[in-house]
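For reference, the structure I am asking about is given below.
Every protein chain of the complex appears in place save one, which is left out.
By written order: A, B and C. Residues from 1 in each chain.
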Amino acid sequence: MSTGSGAGRRDLPGTPIFDGDTSRRGLRMNKLFMSLRDAGSRERFLADEAAYCQEFGLTAEQEQAVLDRDWQAMIDLGGSIFYVYKLAMMDGRSMQYLGGVFTGMGEENFLAAMKAGGRRDG
Amino acid sequence: MSTGSGAGRRDLPGTPIFDGDTSRRGLRMNKLFMSLRDAGSRERFLADEAAYCQEFGLTAEQEQAVLDRDWQAMIDLGGSIFYVYKLAMMDGRSMQYLGGVFTGMGEENFLAAMKAGGRRDG
Amino acid sequence: MAEVIWGLATSHVPSIGAAMDRGKSDDPAWKALFDGYAPARAWLAEHRPDVAIVVYNDHANGIDLDFVPTFGLGTAERYDVADEGFGRRPVPDVVGDPELSFHLVESLVDDGFDLTIFQELDVDHGFTVPLSVWTPDPGDAWPCPVIPLLVNVIQYPQPTAARCLALGQALGRAIRSYPKDVTVGVLGTGGMSHQLAGTRAGFINPEFDAFWMEKIETDPAALAALSREELIRQAGSEGIELIMWLIMRGP
Partner (left out) sequence: MAEVIWGLATSHVPSIGAAMDRGKSDDPAWKALFDGYAPARAWLAEHRPDVAIVVYNDHANGIDLDFVPTFGLGTAERYDVADEGFGRRPVPDVVGDPELSFHLVESLVDDGFDLTIFQELDVDHGFTVPLSVWTPDPGDAWPCPVIPLLVNVIQYPQPTAARCLALGQALGRAIRSYPKDVTVGVLGTGGMSHQLAGTRAGFINPEFDAFWMEKIETDPAALAALSREELIRQAGSEGIELIMWLIMRGP
(Lines give C-alpha, C1' and ligand atoms only; values in the text may rest on other atoms or scores of the structure.)
Protein backbone atom coordinates (compact mmCIF):
# COMPACT_ATOMS: atom_id res chain seq x y z
CA MET A 1 0.00 0.00 0.00
CA SER A 2 2.24 2.82 1.16
CA THR A 3 4.94 3.51 -1.35
CA GLY A 4 7.12 4.82 1.44
CA SER A 5 7.25 1.54 3.32
CA GLY A 6 9.38 -1.50 2.64
CA ALA A 7 6.33 -3.36 1.31
CA GLY A 8 7.13 -2.66 -2.33
CA ARG A 9 10.26 -4.75 -2.10
CA ARG A 10 8.26 -7.79 -1.09
CA ASP A 11 5.06 -9.29 -2.41
CA LEU A 12 2.86 -8.35 0.53
CA PRO A 13 -0.01 -6.20 -0.74
CA GLY A 14 -1.68 -3.85 1.71
CA THR A 15 0.96 -4.60 4.32
CA PRO A 16 3.46 -1.93 5.39
CA ILE A 17 6.73 -3.50 6.43
CA PHE A 18 8.58 -1.67 9.18
CA ASP A 19 12.09 -2.45 8.03
CA GLY A 20 15.49 -0.93 8.73
CA ASP A 21 15.12 1.71 6.07
CA THR A 22 11.66 2.73 7.28
CA SER A 23 12.80 2.73 10.89
CA ARG A 24 15.67 5.08 10.07
CA ARG A 25 13.37 7.52 8.30
CA GLY A 26 10.95 7.46 11.21
CA LEU A 27 13.44 7.44 14.08
CA ARG A 28 12.95 11.02 15.29
CA MET A 29 9.18 10.85 14.89
CA ASN A 30 8.94 7.52 16.70
CA LYS A 31 11.00 8.99 19.53
CA LEU A 32 8.51 11.83 19.77
CA PHE A 33 5.63 9.35 19.96
CA MET A 34 7.35 7.32 22.66
CA SER A 35 7.93 10.46 24.72
CA LEU A 36 4.15 10.89 24.97
CA ARG A 37 4.00 8.09 27.55
CA ASP A 38 4.90 10.76 30.05
CA ALA A 39 2.20 13.18 31.25
CA GLY A 40 4.57 16.14 31.36
CA SER A 41 5.60 15.53 27.76
CA ARG A 42 1.99 15.26 26.66
CA GLU A 43 1.32 18.65 28.22
CA ARG A 44 4.31 20.24 26.54
CA PHE A 45 3.35 18.69 23.21
CA LEU A 46 -0.23 19.94 23.42
CA ALA A 47 0.91 23.44 24.39
CA ASP A 48 2.86 23.83 21.12
CA GLU A 49 2.81 20.84 18.82
CA ALA A 50 4.95 22.38 16.07
CA ALA A 51 7.67 23.45 18.48
CA TYR A 52 7.68 20.00 20.05
CA CYS A 53 8.05 18.39 16.60
CA GLN A 54 10.97 20.67 15.82
CA GLU A 55 12.61 19.89 19.12
CA PHE A 56 12.59 16.22 18.15
CA GLY A 57 13.96 17.01 14.69
CA LEU A 58 11.05 15.81 12.58
CA THR A 59 11.12 16.57 8.86
CA ALA A 60 8.63 19.17 7.61
CA GLU A 61 6.50 16.40 6.09
CA GLN A 62 6.49 14.43 9.34
CA GLU A 63 5.59 17.52 11.32
CA GLN A 64 2.67 18.23 8.98
CA ALA A 65 1.46 14.66 9.27
CA VAL A 66 1.53 14.90 13.06
CA LEU A 67 -0.21 18.30 13.16
CA ASP A 68 -2.87 17.07 10.71
CA ARG A 69 -3.27 13.74 12.48
CA ASP A 70 -2.70 12.20 9.07
CA TRP A 71 -2.24 8.65 10.37
CA GLN A 72 -1.55 7.13 6.98
CA ALA A 73 1.14 9.71 6.26
CA MET A 74 2.78 8.99 9.63
CA ILE A 75 3.05 5.32 8.66
CA ASP A 76 4.33 6.21 5.19
CA LEU A 77 6.94 8.54 6.67
CA GLY A 78 8.46 5.89 8.90
CA GLY A 79 6.10 5.62 11.85
CA SER A 80 5.83 2.29 13.62
CA ILE A 81 2.21 1.49 14.39
CA PHE A 82 3.09 0.80 18.03
CA TYR A 83 4.67 4.22 18.31
CA VAL A 84 2.04 6.08 16.26
CA TYR A 85 -0.54 4.55 18.59
CA LYS A 86 0.89 6.55 21.51
CA LEU A 87 -0.30 9.73 19.78
CA ALA A 88 -3.67 8.18 18.95
CA MET A 89 -4.13 7.13 22.59
CA MET A 90 -3.37 10.65 23.74
CA ASP A 91 -6.12 11.86 21.41
CA GLY A 92 -8.50 9.27 22.85
CA ARG A 93 -8.48 7.28 19.61
CA SER A 94 -8.60 3.49 19.59
CA MET A 95 -6.73 1.00 17.43
CA GLN A 96 -10.08 0.31 15.77
CA TYR A 97 -10.36 3.97 14.84
CA LEU A 98 -6.93 3.73 13.18
CA GLY A 99 -8.04 0.55 11.42
CA GLY A 100 -10.99 2.49 10.03
CA VAL A 101 -8.57 5.11 8.69
CA PHE A 102 -6.03 2.71 7.19
CA THR A 103 -8.68 0.63 5.44
CA GLY A 104 -10.82 3.60 4.42
CA MET A 105 -13.82 1.83 5.98
CA GLY A 106 -14.32 4.19 8.88
CA GLU A 107 -14.30 3.14 12.51
CA GLU A 108 -17.85 1.83 12.67
CA ASN A 109 -17.58 -0.51 9.72
CA PHE A 110 -14.15 -1.61 10.82
CA LEU A 111 -15.40 -2.45 14.30
CA ALA A 112 -18.36 -4.34 12.85
CA ALA A 113 -16.00 -6.34 10.62
CA MET A 114 -13.80 -7.20 13.60
CA LYS A 115 -16.77 -8.28 15.69
CA ALA A 116 -17.86 -10.49 12.82
CA GLY A 117 -14.54 -12.33 13.01
CA GLY A 118 -12.09 -10.03 11.25
CA ARG A 119 -11.32 -9.21 7.66
CA ARG A 120 -10.05 -11.63 5.02
CA ASP A 121 -7.74 -11.28 2.06
CA GLY A 122 -9.01 -10.42 -1.42
CA MET B 1 42.52 -11.78 43.38
CA SER B 2 39.55 -9.78 44.53
CA THR B 3 37.15 -11.96 46.43
CA GLY B 4 34.29 -9.80 45.24
CA SER B 5 34.85 -10.49 41.56
CA GLY B 6 33.82 -13.49 39.54
CA ALA B 7 37.41 -14.71 39.47
CA GLY B 8 36.94 -17.14 42.33
CA ARG B 9 34.55 -19.20 40.24
CA ARG B 10 37.24 -19.76 37.64
CA ASP B 11 40.87 -20.72 37.88
CA LEU B 12 42.31 -17.36 36.85
CA PRO B 13 44.56 -16.11 39.64
CA GLY B 14 45.14 -12.37 39.89
CA THR B 15 42.52 -11.72 37.23
CA PRO B 16 39.23 -10.02 38.11
CA ILE B 17 36.45 -11.21 35.84
CA PHE B 18 33.81 -8.62 35.04
CA ASP B 19 30.88 -10.99 34.80
CA GLY B 20 27.10 -10.50 34.98
CA ASP B 21 27.03 -10.66 38.75
CA THR B 22 29.86 -8.14 39.11
CA SER B 23 28.30 -5.86 36.52
CA ARG B 24 25.01 -5.84 38.40
CA ARG B 25 26.70 -4.91 41.66
CA GLY B 26 28.62 -2.14 39.96
CA LEU B 27 25.91 -0.81 37.68
CA ARG B 28 25.17 2.45 39.49
CA MET B 29 28.83 3.16 40.14
CA ASN B 30 29.82 2.45 36.54
CA LYS B 31 27.05 4.81 35.41
CA LEU B 32 28.55 7.50 37.61
CA PHE B 33 31.98 6.93 36.08
CA MET B 34 30.60 7.11 32.56
CA SER B 35 28.85 10.39 33.34
CA LEU B 36 32.28 11.95 33.98
CA ARG B 37 32.91 12.10 30.22
CA ASP B 38 30.94 15.32 30.34
CA ALA B 39 32.65 18.48 31.61
CA GLY B 40 29.52 19.73 33.38
CA SER B 41 29.19 16.44 35.25
CA ARG B 42 32.83 16.52 36.28
CA GLU B 43 32.27 19.97 37.75
CA ARG B 44 29.19 18.87 39.65
CA PHE B 45 30.99 15.79 40.91
CA LEU B 46 33.98 17.77 42.14
CA ALA B 47 31.75 20.33 43.85
CA ASP B 48 30.20 17.65 46.10
CA GLU B 49 31.42 14.13 45.53
CA ALA B 50 29.30 12.49 48.21
CA ALA B 51 26.09 14.10 46.99
CA TYR B 52 26.90 13.05 43.43
CA CYS B 53 27.47 9.46 44.57
CA GLN B 54 24.15 9.47 46.37
CA GLU B 55 22.38 10.88 43.34
CA PHE B 56 23.61 7.88 41.36
CA GLY B 57 22.52 5.47 44.08
CA LEU B 58 25.90 4.05 45.05
CA THR B 59 26.11 1.82 48.11
CA ALA B 60 27.85 3.28 51.15
CA GLU B 61 30.88 1.07 50.46
CA GLN B 62 31.05 2.17 46.84
CA GLU B 63 30.73 5.81 47.85
CA GLN B 64 33.58 5.41 50.32
CA ALA B 65 35.75 3.74 47.70
CA VAL B 66 35.13 6.62 45.30
CA LEU B 67 35.75 9.32 47.92
CA ASP B 68 38.96 7.57 49.05
CA ARG B 69 40.09 6.87 45.49
CA ASP B 70 40.44 3.28 46.61
CA TRP B 71 40.89 1.87 43.11
CA GLN B 72 41.13 -1.73 44.23
CA ALA B 73 37.91 -1.43 46.22
CA MET B 74 36.13 0.07 43.21
CA ILE B 75 37.07 -3.01 41.16
CA ASP B 76 36.06 -5.32 44.01
CA LEU B 77 32.71 -3.56 44.34
CA GLY B 78 31.75 -4.06 40.71
CA GLY B 79 33.67 -1.41 38.82
CA SER B 80 34.68 -2.14 35.25
CA ILE B 81 38.24 -1.02 34.62
CA PHE B 82 37.14 0.92 31.53
CA TYR B 83 34.61 2.81 33.62
CA VAL B 84 36.83 3.26 36.69
CA TYR B 85 39.41 4.73 34.34
CA LYS B 86 37.10 7.69 33.61
CA LEU B 87 37.52 8.77 37.23
CA ALA B 88 41.26 8.19 37.12
CA MET B 89 41.53 10.29 33.96
CA MET B 90 39.65 13.10 35.62
CA ASP B 91 42.19 12.98 38.44
CA GLY B 92 45.01 13.09 35.88
CA ARG B 93 45.99 9.51 36.65
CA SER B 94 47.23 7.15 33.96
CA MET B 95 46.44 3.49 33.37
CA GLN B 96 50.04 2.84 34.45
CA TYR B 97 49.34 4.54 37.75
CA LEU B 98 46.39 2.19 38.25
CA GLY B 99 48.61 -0.75 37.28
CA GLY B 100 51.01 0.34 40.01
CA VAL B 101 48.13 0.29 42.50
CA PHE B 102 46.63 -3.04 41.46
CA THR B 103 49.97 -4.82 41.48
CA GLY B 104 51.27 -3.08 44.59
CA MET B 105 54.42 -2.17 42.65
CA GLY B 106 53.81 1.55 42.46
CA GLU B 107 53.64 3.51 39.24
CA GLU B 108 57.36 3.83 38.66
CA ASN B 109 58.19 0.17 38.92
CA PHE B 110 55.09 -0.74 36.94
CA LEU B 111 56.07 1.60 34.12
CA ALA B 112 59.59 0.24 34.12
CA ALA B 113 58.25 -3.31 33.89
CA MET B 114 56.03 -2.34 30.96
CA LYS B 115 58.88 -0.64 29.14
CA ALA B 116 60.95 -3.78 29.65
CA GLY B 117 58.31 -5.77 27.74
CA GLY B 118 55.57 -6.31 30.27
CA ARG B 119 55.05 -8.62 33.23
CA ARG B 120 54.92 -12.41 33.10
CA ASP B 121 53.01 -15.00 35.06
CA GLY B 122 54.42 -16.60 38.19
CA MET C 1 18.92 -30.17 38.02
CA ALA C 2 16.21 -27.78 36.99
CA GLU C 3 13.19 -29.03 35.11
CA VAL C 4 10.71 -27.41 32.73
CA ILE C 5 7.24 -28.32 33.98
CA TRP C 6 5.16 -26.44 31.45
CA GLY C 7 5.11 -24.28 28.36
CA LEU C 8 2.10 -22.17 27.55
CA ALA C 9 1.24 -19.51 25.02
CA THR C 10 -1.34 -16.76 24.92
CA SER C 11 -2.10 -13.52 23.16
CA HIS C 12 -1.00 -10.42 25.04
CA VAL C 13 -3.42 -7.87 23.62
CA PRO C 14 -3.56 -4.99 26.14
CA SER C 15 -7.36 -4.96 26.32
CA ILE C 16 -7.29 -8.35 28.08
CA GLY C 17 -5.35 -6.72 30.90
CA ALA C 18 -7.58 -3.64 30.84
CA ALA C 19 -10.72 -5.79 31.03
CA MET C 20 -9.32 -7.55 34.10
CA ASP C 21 -8.11 -4.34 35.72
CA ARG C 22 -11.60 -2.86 35.32
CA GLY C 23 -13.40 -5.96 36.60
CA LYS C 24 -15.05 -6.67 33.26
CA SER C 25 -14.14 -10.34 32.99
CA ASP C 26 -17.78 -11.31 33.35
CA ASP C 27 -19.14 -8.77 30.87
CA PRO C 28 -20.84 -10.38 27.87
CA ALA C 29 -18.12 -9.05 25.55
CA TRP C 30 -15.38 -10.71 27.59
CA LYS C 31 -16.94 -13.73 29.27
CA ALA C 32 -16.27 -16.17 26.42
CA LEU C 33 -12.58 -15.34 26.45
CA PHE C 34 -12.14 -15.74 30.18
CA ASP C 35 -14.25 -18.90 30.24
CA GLY C 36 -11.85 -20.23 27.64
CA TYR C 37 -8.95 -19.54 29.96
CA ALA C 38 -10.60 -21.24 32.93
CA PRO C 39 -9.30 -24.84 32.44
CA ALA C 40 -5.72 -23.63 31.89
CA ARG C 41 -5.93 -21.41 34.95
CA ALA C 42 -7.20 -24.24 37.11
CA TRP C 43 -4.42 -26.51 35.89
CA LEU C 44 -1.79 -23.82 36.38
CA ALA C 45 -2.92 -23.16 39.94
CA GLU C 46 -1.96 -26.79 40.68
CA HIS C 47 1.40 -26.50 38.93
CA ARG C 48 3.19 -23.49 40.26
CA PRO C 49 6.82 -23.42 39.12
CA ASP C 50 9.68 -22.01 41.20
CA VAL C 51 10.52 -19.57 38.43
CA ALA C 52 9.01 -18.59 35.09
CA ILE C 53 10.40 -17.24 31.82
CA VAL C 54 8.20 -14.98 29.72
CA VAL C 55 9.08 -14.77 26.02
CA TYR C 56 7.62 -11.48 24.83
CA ASN C 57 8.14 -8.30 22.87
CA ASP C 58 8.13 -4.69 23.95
CA HIS C 59 5.79 -2.13 22.38
CA ALA C 60 7.54 1.23 22.63
CA ASN C 61 7.57 1.15 26.44
CA GLY C 62 10.71 -0.50 27.76
CA ILE C 63 13.07 0.21 24.87
CA ASP C 64 13.03 2.60 21.94
CA LEU C 65 14.34 2.18 18.42
CA ASP C 66 17.87 3.56 18.92
CA PHE C 67 18.89 -0.03 19.14
CA VAL C 68 16.93 -3.13 18.22
CA PRO C 69 18.12 -6.37 19.83
CA THR C 70 17.11 -9.61 18.16
CA PHE C 71 17.04 -11.47 21.48
CA GLY C 72 17.37 -9.90 24.93
CA LEU C 73 17.50 -11.50 28.35
CA GLY C 74 16.96 -9.73 31.65
CA THR C 75 19.39 -10.23 34.53
CA ALA C 76 17.81 -7.81 37.02
CA GLU C 77 16.55 -8.38 40.57
CA ARG C 78 13.31 -6.63 39.61
CA TYR C 79 11.52 -5.26 36.60
CA ASP C 80 9.12 -2.38 37.02
CA VAL C 81 5.78 -2.34 35.26
CA ALA C 82 5.91 0.42 32.61
CA ASP C 83 3.51 3.33 32.39
CA GLU C 84 2.49 2.98 28.76
CA GLY C 85 0.89 6.41 28.64
CA PHE C 86 -2.31 5.80 30.54
CA GLY C 87 -0.96 5.04 34.01
CA ARG C 88 0.66 1.79 34.95
CA ARG C 89 -1.42 -1.35 35.34
CA PRO C 90 -2.38 -2.00 38.98
CA VAL C 91 -0.35 -5.20 39.10
CA PRO C 92 2.79 -6.03 41.06
CA ASP C 93 6.26 -5.24 39.82
CA VAL C 94 8.17 -8.30 38.76
CA VAL C 95 10.79 -10.01 40.91
CA GLY C 96 13.57 -11.51 38.81
CA ASP C 97 16.02 -14.35 39.37
CA PRO C 98 19.48 -13.02 38.50
CA GLU C 99 21.22 -16.25 39.41
CA LEU C 100 19.24 -18.27 36.88
CA SER C 101 19.56 -15.38 34.39
CA PHE C 102 23.36 -15.50 34.61
CA HIS C 103 23.31 -19.23 34.11
CA LEU C 104 21.05 -18.93 31.08
CA VAL C 105 23.21 -16.20 29.55
CA GLU C 106 26.39 -18.19 29.95
CA SER C 107 24.85 -21.36 28.64
CA LEU C 108 23.12 -19.70 25.68
CA VAL C 109 26.12 -17.59 24.67
CA ASP C 110 28.30 -20.71 24.80
CA ASP C 111 25.69 -22.38 22.63
CA GLY C 112 26.08 -19.66 19.97
CA PHE C 113 23.13 -17.40 20.76
CA ASP C 114 24.08 -13.74 20.57
CA LEU C 115 21.98 -12.36 23.42
CA THR C 116 21.72 -8.78 24.52
CA ILE C 117 21.77 -8.61 28.32
CA PHE C 118 19.35 -6.22 29.98
CA GLN C 119 20.37 -5.05 33.43
CA GLU C 120 17.47 -2.60 33.60
CA LEU C 121 14.12 -3.08 31.90
CA ASP C 122 10.55 -1.87 32.38
CA VAL C 123 8.06 -4.45 31.22
CA ASP C 124 4.86 -3.63 29.34
CA HIS C 125 1.57 -5.39 28.51
CA GLY C 126 3.44 -7.89 26.34
CA PHE C 127 4.81 -9.21 29.62
CA THR C 128 2.12 -8.44 32.22
CA VAL C 129 -0.93 -9.59 30.27
CA PRO C 130 0.32 -13.20 30.03
CA LEU C 131 1.07 -13.06 33.76
CA SER C 132 -2.50 -11.87 34.39
CA VAL C 133 -3.92 -14.58 32.17
CA TRP C 134 -2.01 -17.07 34.30
CA THR C 135 -2.72 -15.40 37.67
CA PRO C 136 -5.83 -13.23 37.69
CA ASP C 137 -5.45 -12.16 41.31
CA PRO C 138 -1.76 -11.89 42.14
CA GLY C 139 -2.27 -9.82 45.29
CA ASP C 140 1.04 -8.23 46.28
CA ALA C 141 3.24 -10.44 44.17
CA TRP C 142 3.28 -12.73 41.15
CA PRO C 143 3.40 -16.42 42.05
CA CYS C 144 7.15 -16.71 41.46
CA PRO C 145 10.17 -14.83 40.12
CA VAL C 146 9.99 -14.21 36.38
CA ILE C 147 12.73 -13.65 33.79
CA PRO C 148 12.00 -11.69 30.60
CA LEU C 149 13.23 -12.95 27.25
CA LEU C 150 12.72 -10.16 24.71
CA VAL C 151 12.31 -10.85 21.01
CA ASN C 152 12.39 -8.36 18.16
CA VAL C 153 9.14 -8.92 16.31
CA ILE C 154 8.40 -5.34 15.30
CA GLN C 155 11.33 -4.39 13.08
CA TYR C 156 12.08 -6.34 9.94
CA PRO C 157 14.11 -8.60 9.75
CA GLN C 158 12.73 -10.48 12.72
CA PRO C 159 14.60 -13.65 13.70
CA THR C 160 13.55 -16.59 11.57
CA ALA C 161 11.03 -19.08 12.93
CA ALA C 162 13.75 -21.73 12.72
CA ARG C 163 16.10 -19.62 14.82
CA CYS C 164 13.36 -19.15 17.43
CA LEU C 165 12.77 -22.87 17.74
CA ALA C 166 16.54 -23.42 17.99
CA LEU C 167 16.73 -20.83 20.76
CA GLY C 168 13.91 -22.59 22.58
CA GLN C 169 15.73 -25.90 22.32
CA ALA C 170 18.92 -24.30 23.63
CA LEU C 171 16.90 -22.70 26.42
CA GLY C 172 15.72 -26.17 27.41
CA ARG C 173 19.30 -27.43 27.54
CA ALA C 174 20.33 -24.36 29.52
CA ILE C 175 17.56 -24.86 32.07
CA ARG C 176 18.29 -28.55 32.48
CA SER C 177 21.96 -27.81 33.09
CA TYR C 178 21.18 -25.45 35.99
CA PRO C 179 22.56 -27.10 39.11
CA LYS C 180 19.68 -26.10 41.40
CA ASP C 181 16.60 -28.32 41.75
CA VAL C 182 14.00 -25.84 40.59
CA THR C 183 10.93 -26.13 38.42
CA VAL C 184 10.51 -23.73 35.51
CA GLY C 185 7.47 -22.63 33.49
CA VAL C 186 7.85 -20.98 30.10
CA LEU C 187 5.25 -18.58 28.74
CA GLY C 188 5.23 -17.76 25.06
CA THR C 189 3.23 -14.69 24.20
CA GLY C 190 1.93 -12.95 21.12
CA GLY C 191 -1.33 -12.81 19.26
CA MET C 192 -2.36 -15.12 16.53
CA SER C 193 -3.12 -13.69 13.07
CA HIS C 194 -3.61 -9.93 13.12
CA GLN C 195 -2.54 -6.79 11.33
CA LEU C 196 -2.81 -3.22 12.59
CA ALA C 197 -1.83 -0.98 9.65
CA GLY C 198 -2.18 -0.90 5.87
CA THR C 199 -5.26 -1.53 3.75
CA ARG C 200 -5.12 -5.08 5.08
CA ALA C 201 -5.58 -3.86 8.70
CA GLY C 202 -8.01 -6.08 10.58
CA PHE C 203 -6.84 -9.17 8.71
CA ILE C 204 -7.58 -12.41 10.55
CA ASN C 205 -6.84 -15.91 9.23
CA PRO C 206 -8.70 -18.52 11.28
CA GLU C 207 -7.51 -21.39 9.08
CA PHE C 208 -3.91 -20.46 9.69
CA ASP C 209 -4.54 -19.99 13.41
CA ALA C 210 -6.07 -23.45 13.64
CA PHE C 211 -3.14 -24.91 11.68
CA TRP C 212 -0.71 -23.17 14.04
CA MET C 213 -2.53 -24.40 17.16
CA GLU C 214 -2.38 -27.96 15.94
CA LYS C 215 1.24 -27.90 14.77
CA ILE C 216 2.61 -26.11 17.83
CA GLU C 217 1.61 -29.25 19.71
CA THR C 218 2.30 -31.97 17.18
CA ASP C 219 4.93 -30.67 14.78
CA PRO C 220 6.69 -27.41 15.69
CA ALA C 221 9.36 -28.12 13.06
CA ALA C 222 6.70 -27.58 10.39
CA LEU C 223 6.10 -24.08 11.77
CA ALA C 224 9.83 -23.40 12.06
CA ALA C 225 10.09 -23.99 8.31
CA LEU C 226 7.87 -21.01 7.48
CA SER C 227 9.67 -17.99 6.05
CA ARG C 228 9.28 -14.47 7.38
CA GLU C 229 7.31 -13.42 4.28
CA GLU C 230 5.06 -16.45 4.51
CA LEU C 231 4.33 -15.73 8.17
CA ILE C 232 3.43 -12.11 7.39
CA ARG C 233 1.28 -13.21 4.44
CA GLN C 234 -0.56 -15.85 6.48
CA ALA C 235 -0.68 -14.22 9.91
CA GLY C 236 -0.45 -10.50 9.12
CA SER C 237 2.33 -8.05 9.83
CA GLU C 238 1.77 -8.24 13.60
CA GLY C 239 0.79 -11.93 13.62
CA ILE C 240 4.45 -12.71 12.94
CA GLU C 241 4.89 -12.37 16.70
CA LEU C 242 3.70 -15.99 16.82
CA ILE C 243 7.38 -16.88 16.33
CA MET C 244 7.72 -16.31 20.08
CA TRP C 245 5.60 -19.43 20.67
CA LEU C 246 8.34 -21.44 19.02
CA ILE C 247 10.84 -20.34 21.66
CA MET C 248 8.38 -21.46 24.35
CA ARG C 249 7.91 -24.75 22.49
CA GLY C 250 11.62 -25.53 22.23
CA PRO C 251 12.37 -26.82 25.74
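Here, a residue touches a chain if its C-beta (ideal position, glycine included) is under 8 Å from a C-beta of that chain, and two chains touch if they have at least 3 such contacts.
Note that this is a predicted model, so its numbers are computed, not measured.
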If you put the missing chain back into the full complex, which of the shown chains would it touch? A, B, C
Could you tell me which of C:Ala60, C:Val105, C:Val186 or C:Leu246 touches the chain that is not displayed? C:Val105
Touching the absent chain in the whole complex: find that residue among C:Ser25, C:Thr70 or C:Thr183. C:Thr70
Out of C:Gln119, C:Gln169 or C:Thr183, the sole contact with the unshown chain comes from C:Gln119
Contact set of chain A toward the excluded chain (per top definition): 19-21, 23-24, 27
Which positions on chain C touch the chain that was left off? 65-72, 105-106, 109-110, 112-120, 155, 157-160, 162-163, 166
Determine and list the chain B residues touching the chain excluded from the picture. 1-2, 6-7, 10-20, 23, 26-27, 30-31, 33-34, 36-38, 42, 75, 80-83, 85-86, 89-90, 95, 98-99, 102-104, 110, 113-114, 117-121
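Here is the rule we use: only the chains that are shown with their structure count from here on.
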Whole-angstrom distance, CA centroid of chain A to CA centroid of chain C, is 25
Chain B and chain C, separation of their C-alpha mean positions in angstrom: 38
Expressed in whole Å, how far the mean CA point of chain A lies from that of chain B is 46
Interface hub residues of chain A, defined as touching at least two other chains: none
